[in-house]
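Got a structure for you, questions after.
With one protein chain held back, the other chains of the complex are shown just where they sit.
Up next is chain A:
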Amino acid sequence: MARAVSTRTKLSFTILGWLVGFLIFFPILWTVLTSFKTEGTAIATPPQFLFFAWTAENYIEVNARSDYFKHFANSVIISVGSTLLGLLIAIPAAWAMAFSPTKRTKDVLLWMLSTKMLPAVGVLVPIYLIFRDSGLLDTRLGLTVVLTMTNLPIIVWMLYTYFREIPGDILEAARMDGASLAKEIVYVLTPMAIPGIASTLLLNIILAWNEAFWTLNLTAAKAAPLTAFIASYSSPEGLFWAKLSAASTLAIAPILILGWFSQRQLVRGLTFGAVK
């Protein structure tokens, strides 16, 4: 039974809601608008909100610097690579813990989560030295490995909470009906597991794409993903607002869209189902 709400109340909440939403979204909107201005208009006072000569030259220029694409590619390779590698290691583990749990399973899960609580700065020095000595510094491989390890506990946990909801009865029923193990996995388990795996994949790509501590400390020119590349705009000589905005827009757009699609899984994934 829905409560009857007067149109006036609804209207005032509409105004308030849009106002607050607009205020919070504004920095992103402002970045996108600035990316279509010339450098002169970008710093103009009073600021130009909508009525300026729109131009795409910043995007053309950002793309003309082929390094931008190199950094974009680094971001894609590192975030997708570390997520896939993580899934490869985590799927069997989460599977085993969800379907043949032992008394120690819970302890193992909690221990895995505790490694995520380890502040990165606590292991920065050794990782840096190991990377320096083994030539992994400023390589995509090195960063991929680090991000795989930092996200592995989250991947295991998310998969575990999804897998646990697959009823074991269905598997047993399939087995009773004479399904072979291979058939059981292909026709019964996989279709039920795919949504969970897909959500885990999405959330971890988002987390890895935006990760900044390791990317800033372990990469330089060659393997730097977008997080580190954008940071290079912080030097005074790199201060071109319109170009910074264009580069930023290109860097956040894919993840923003991915994030919007996976907001529900995000709640589940980040709180491990503790909030429903």
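Operating definition for what follows: a contact is a pair of C-beta atoms (placed from the backbone, for glycine too) under 8 Å apart; a residue touches a chain by one contact, two chains touch by 3 or more; residues count from 1.
By definition in this document, contacts and distances are computed from a predicted model.
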| item | value |
| --- | --- |
| Absent chain [UniProt protein name; select from "CO/xanthine dehydrogenase FAD-binding subunit", "Lactate utilization protein", "Trehalose transport system permease protein SugA" or "Phenol hydroxylase P2 protein"] | "Trehalose transport system permease protein SugA" |
| Absent-chain contact - pick from A:Val80, A:Ala93, A:Ile166 or A:Ala179 | A:Ala93 |
| Residues of chain A in contact with the chain not shown | 1, 3, 5, 10-11, 13-14, 16-18, 20-22, 24-25, 27-28, 30-31, 34, 43, 45-47, 89-90, 92-93, 95-97, 99-100, 102, 106, 108-110, 112-130, 149, 152-153, 156, 168, 172, 206, 209-210, 212-213, 216-217, 226-228, 230-231, 233-234, 239, 241, 244-245, 248, 251-252, 255-256, 258-260, 263, 266-267, 270-276 |
